[in-house]
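Accompanying notes for the structure given below.
One chain of protein is taken out of this complex; the other chains stay put.
Just so it is clear, A and B label the chains in written order, and each chain counts residues from 1 on its own.
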Amino acid sequence: MNWLGWLTTFFTAPARQSGPDAIAHRIAEHLVFCGEALLWAVVLAVPLGVLIGYTGRGAFVVTALTGAARALPTLGLVTLAVLLAGVGDTAVLVPLVALAAPPLLVAAAEGVRGTDPVVRDAALGIGLTHRQVLARVCLPAAAPVLLAGLRTATVQTIATATVAAYVGLGGLGRYVVDGLATKDYPATVGGALLVVLLAVAAQLLFAPLIRRASPPQARLTRRTRTRRTKEPR
Amino acid sequence: MTARFVRTLTAAALALGAAACSSSSGDPLAADGGSAKPADGKTVVVGSANFPENVLLASIYSRALKAKGVKVEEKFNIGSREVLYGQLKSGSLTVLPEYNGALLAYLDPKTTAAGTEAVDAELQRRLPAELGVLDPASAEDKDSLTVSKETADRLKLTSVADLAGKAGELVIGGPPEFKSRREQQFKDVYGLTFKEWKPTADTTANALKDGTVQVGNVFTTDPRIVQLGLVTLADPKNLFSVQNVVPLVNKAGVDATATAALNAVSAKLDTAGLTALMKRVAVDKEDPSAVAADWLKANGLG
Partner (left out) sequence: MDGEPLVRWHWIGDHLGYLRDLALDHAVISLVPVLIALLAAVPLGLLCARLPRLYQPLAAVFNVVYALPAIAVFVVLIPYTGLATRATVMVPLTCYALAVLLPATVDGLRAVPEDVRQAATALGYGPWHRLAAVELPASVPYLVAGVRVAAVSSISLAAVGALVGRGGLGYLFVDGFQRTFPTPIVAGIALVVLLALATDLLLVLARRLLAPWASGGAR
């Protein structure tokens, strides 16, 4: 087993330089899938989470819903979506949105709920409407938690989008699945490496964003406060 | 309907309860777990590739062997030829339903052998000492290039040769391994270069119907060809060669009884019969193992 040899083979093959199987093309496909899925997940989950967090109602629904959604097997959703809707964007988007939405929903709800109630009451006291309190007080305070949730969702989505290749879609999963079908280990290993690099890059990208969103006094206690709990992929 | 539904739910709940409790206590499926030891001549491990017809054929082999008192372990639906071949060579699998032309093309991509006998003779020469093929069945399941009725009419296609000059605008679909197996051959034999290769996997026939791809690699026994009104293009230059169903075996793992049982299956299996069985599996959604059992009984083998 010569891993370095495999990787050299993978990265230097002419098919990986241009055309549909080129690395740049596959990365672009992967990012488009994931970006679309995350966008949908944000649009669907964040407003709902903010509402639940602000009103304090439906917390039980969040727990139950996210618990069940986390258990949804991506492979099952992808195959079902393809049978129902044909090979295409819907097939990959549905399961990826289902995967990305729960951590966002939880993050939005907890972030908003975590706003200091004294501050919130004070804001209402000086005559701000609920909408203004949400926009000027709660959302900025929730931003770090929300961004951490988005980071979790992004990493999961990037890693899981590989499964879409099984039903014939593009992205980096193509290398992994085609590598399995043709016993081309260099392709499988190379594809996996690219997925990990993409996931790590996404994590690094979020680090400064989360830091900037944290209020100054929180930054001092960062070490103890931002240790994140892992979510399933 | 309601009673059955309730019963279904209850049983599912019970199954889950049992499943949840059993995780730490013992090994409820020990019989089919662990690695196989075919070398002891006792258990024959029947494998199959990852498409329904191969699962059906493996079920037929497995049941035919069991009927003759051979101990069988089943490992179905596990991967492509590229993956399975090595497993058979190493002895992890003992028997695999194969297709003689495709297997030869895998062992020797430049082969020119044509006709069942020539292909079989060449196969025996090419296979390593530890592997062998038993008697071929008359049943054939060829790869094909297939198009929708609309595409056939629009481009006036009846044969693969008619694609000349048109392939550049057409998207072709098939299993993920189809491209690396065939791209060069299409260039060499028919002078065809397709616009794009899409790995449509098991949905190729459906993708032809809905237009995602215009040309597809559909197996000739696929009942969806009739069901969806697809047109299979003739292959005048025999690029796809003969494809008789044949048991590929690891010689150390099969004794005379097992060999006789498998050859008896090949003697009775023909293309019409296989296509009819495939309709039951793929269209009527019957279990491959049940369909296999019926066929064996009808042919006096089960």
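The rule is short, and it goes like this: a contact is a pair of C-beta atoms (placed from the backbone, for glycine too) under 8 Å apart; a residue touches a chain by one contact, two chains touch by 3 or more.
Predicted model, so just to flag it, every value in this text is computed and none were measured.
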item: Neighbouring displayed chains - absent chain, whole complex; value: A, B
item: Option from B:100, B:116 or B:203 whose C-beta touches the chain left out; value: B:203
item: Contact partner of the left-out chain, one of A:82, A:100 or A:153; value: A:82
item: Residues belonging to chain B that touch the chain removed from view; value: 1, 4-5, 7-8, 11-20, 22-24, 27-29, 33-35, 47, 50-52, 75, 77-79, 83-84, 87, 92, 201-203, 206, 224, 227-228, 281-282, 285, 287
item: Residues in chain A touching the chain absent from view; value: 1, 67-68, 70-77, 79-80, 82-84, 155, 158-160, 162-163, 166-167, 173, 176-177, 179-180, 185, 188-189, 191-192, 195-196, 199-200, 203, 227, 229-233
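In this section, only the chains that are shown with their structure count from here on.
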item: Averaged-CA centre spacing for the pair chain B and chain A, given as whole angstrom; value: 38
item: Of all residues in chain B, those that touch chain A in their complex; value: 79-80, 82-83, 86, 173, 175-177, 180-181, 196-201, 203, 206-207, 210, 212
item: Complex contact set, residues of chain A against chain B; value: 20, 82, 86-88, 165-168, 174, 177-178, 180-184
